[in-house]
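A single protein chain has been omitted; all remaining protein chains appear in their positions.
Going in written order, the chains are labelled A, B and C, and every chain counts its residues from 1.
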Amino acid sequence: MAGTKYAYVRTFELPDTLLPGTFMVFRLDGHSFHRFSDMHNFTKPNDARALQLMDHAARDIMEEYPDIVLGFGESDEFSFLLRKSTTLYNRRESKIVSTLTSLFTSSYVFHWPEYFPNNPLKYPPSFDGRIVLYPADNHVRDYFAWRQADTHINNLYNTVFWALVQQGKQTTAEAHATLRGTVSKEKHEILFSRFNINYNQLNEQFKKGSVLVREEIPEPQLGATPAIPAQEDNFISTPETSPTGNKKKKEKRKAKPKTHIVVLHCDIIQDGFWITRPGLLID
Amino acid sequence: MAGTKYAYVRTFELPDTLLPGTFMVFRLDGHSFHRFSDMHNFTKPNDARALQLMDHAARDIMEEYPDIVLGFGESDEFSFLLRKSTTLYNRRESKIVSTLTSLFTSSYVFHWPEYFPNNPLKYPPSFDGRIVLYPADNHVRDYFAWRQADTHINNLYNTVFWALVQQGKQTTAEAHATLRGTVSKEKHEILFSRFNINYNQLNEQFKKGSVLVREEIPEPQLGATPAIPAQEDNFISTPETSPTGNKKKKEKRKAKPKTHIVVLHCDIIQDGFWITRPGLLID
Amino acid sequence: MAGTKYAYVRTFELPDTLLPGTFMVFRLDGHSFHRFSDMHNFTKPNDARALQLMDHAARDIMEEYPDIVLGFGESDEFSFLLRKSTTLYNRRESKIVSTLTSLFTSSYVFHWPEYFPNNPLKYPPSFDGRIVLYPADNHVRDYFAWRQADTHINNLYNTVFWALVQQGKQTTAEAHATLRGTVSKEKHEILFSRFNINYNQLNEQFKKGSVLVREEIPEPQLGATPAIPAQEDNFISTPETSPTGNKKKKEKRKAKPKTHIVVLHCDIIQDGFWITRPGLLID
Partner (left out) sequence: MAGTKYAYVRTFELPDTLLPGTFMVFRLDGHSFHRFSDMHNFTKPNDARALQLMDHAARDIMEEYPDIVLGFGESDEFSFLLRKSTTLYNRRESKIVSTLTSLFTSSYVFHWPEYFPNNPLKYPPSFDGRIVLYPADNHVRDYFAWRQADTHINNLYNTVFWALVQQGKQTTAEAHATLRGTVSKEKHEILFSRFNINYNQLNEQFKKGSVLVREEIPEPQLGATPAIPAQEDNFISTPETSPTGNKKKKEKRKAKPKTHIVVLHCDIIQDGFWITRPGLLID
């Protein structure tokens, strides 16, 4: 065969199998999104449409890859937890990282017009992705706690910062100077005393980020409001339909209960979230 | 700081630096593109619009990443050569693989309507990517020879196969049976005797794939036809404009001659292509 | 400085950090020990002196590296468990693998004359080593169960095989043929009916391998027989003295109870061994 004499070049492809029995956390981040958000006039400090588009792309990934059991997003980043027993693509690192990053990106561009109908994309945005392995449950919980704590810190800062700029008419340099060295309590106070904003009453999505989990659809009440633990009152639910339409085949394979993916804006640092969802860390 | 007690989770991020002084070949492949091409009614055996869209996305990547000096595409795959001295993202494997795959995907979805104006995307397509390292010039040449030989083999097979099906009214199973065990010469003969097709006169893009290289723009004749070696008569040239619009900054940094990326459909197995472009393998 | 222009070659040294939070199992195997044991007239099927020398080298490693909490040896192989929190050599794989293999080898050659006083080494033996990571307790237990089950299987086979050869006067080919397809029970019966050997009464070391653990030395009775759980009646105990003599320094650093390393020939497949030693898997 004509190609045979060159086929030796395949021997340079080295295996990149990820250690079995460990949780994979896949995180992706927007590439140069500071500029991207400026170019597309994102609302500051948070653009609800942009966040919902991120959530949509995340949901598409989770619908396509059942081994992803949890997603957490804030700003231009999203983290996903794959069960530790997953054998997705034989646990090949490049294959998993590139495919998940690609599908997320594709979904983001594909659904853009639904969220920005009057604001067409000016150029194709991109994301980078990576996988970090965590051997134990507590590492996974601490990882997601780290991201949600970060969400809180960043959002509080940005909220005050943009209030100072937009309503307080400070320059961005002045706003940074005003905030330098302030602790959390002082930031709350600036917001309340100078701008009459009660931080605690702001949109939960901005303060807590987006938490995507699978919930079972109760059999008799198909289509009814899914039963969500009472304390989590912010969510969007979508009936799970695969973005690539190959749902039927999968459902035949396994007689598992029907699930859909819900978007919550709840606390994932405390025990409650994890205790009520033992399946997240079980295998 | 609130997040500090969790920040230890970052110690699980291990370095994935790629060996310095080696060529990187980045290859991406369409994910489930058999189904994707069916769902979007791609012409068989080759869909010119789909191939041009692949070329467009490839050009976007090369415009954004000057360290990519060569691209080669066929069907739903594309390979890119990064110079061996590149320090892109400090040679971190996941960062490079995920970012390049993401930008390619993004560009593919972004430019889809230009190539399929009456055929909107039904769902977001995705790609997977990987990097293979090659230490020496001859490995790189053999890698690209391998891909182009593969292009030829696949295209000849597919051309006969679809002639048998579309014009010969065979079932796909019958067509595969007809072709089983045939050598190249016999396939040419089937094409010519039964369907009056001279394989050698088919579109060069289908037979040779797409070769993307940078060509200098001659200073006085900006906008004129770029000087291409005479034997390569199939190309599309596009003035290089960054998909993210940040071209100006880059041009200031370096006083290099202006280049643009050209799409050729020429032989890259023989010496000629490489000898006339010593810069491809120089560092 | 003269060497400066060449120092760039260090940039080719890539990090090889092992994932934190995972147990390391370091295993080494004799290199061409079939030949080595022939050349040095090892007794078949088991040479007690050779096994004791292996145990001695293993003890030397455990005395030098406090993060090794368990050793298991059989034939010409030894496995060691490093605690999952170990930061030995910053968890650099090559450094750990090479250093531990080197010290084991060195100790083996160094102590050879004590075990083979009339049988000098004919040439320097060597070992190879590797590290396997295990994320969870059950993996570690199953790893050591795997090695001990292997010990049992091999020893039963070898015991019958050599009885057939040495006492039954079969050729080695005949002995293999005799054993082909036999199950465990049949092997026991051959031993008992033809050679009057009760397998269960053989040396525990041959049947179970060697298990090395640290035991606390009871404070008041320094030098007295260490307290070993009653059911484990086969052991050699040695007061812990570092092979490199730097024991004092280490003892000053930590006020931990004095321990020594004991060699047991006990079951490590069942729960008992692990339940009575919770420290093995604790961190």
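Here, a contact is a pair of C-beta atoms (placed from the backbone, for glycine too) under 8 Å apart; a residue touches a chain by one contact, two chains touch by 3 or more.
Fair warning: this is a prediction, and the values are worked out from it, not measured in the lab.
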item: Touching the absent chain when the full complex is considered, from B:133, B:149, B:190 or B:264; value: B:133
item: Residue of C:101, C:159 or C:210 touching the missing chain in the full complex; value: C:101
item: Contact with the hidden chain (one of C:126, C:182 or C:259); value: C:126
item: Where the missing chain touches chain A, by residue; value: 11-12, 14-15, 17, 19-21
item: Chain B residues that touch the omitted chain in the full complex; value: 19, 21-22, 84, 133-136, 139
item: Interface with the unshown chain - residue positions in chain C; value: 1-3, 5-9, 12-13, 28, 31-32, 35, 39, 60, 93-95, 97-99, 101-111, 121-134, 139, 142-143, 145-146, 149-150, 152-153, 184, 243-246
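Everything that follows uses one rule, which is that only the chains that are shown with their structure count from here on.
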item: Chain whose Cα mean lies nearest the overall Cα mean; value: A
item: Angle (degrees, nearest 5) of the CA superposition of chain A onto chain C; value: 180
item: Chain B against chain A, contact positions shared by both copies (same if over half, else different); value: same
item: Centre-of-Cα separation between chain B and chain A, whole angstrom; value: 31
item: Sites on chain A at which at least two other chains make contact; value: 133-134, 139
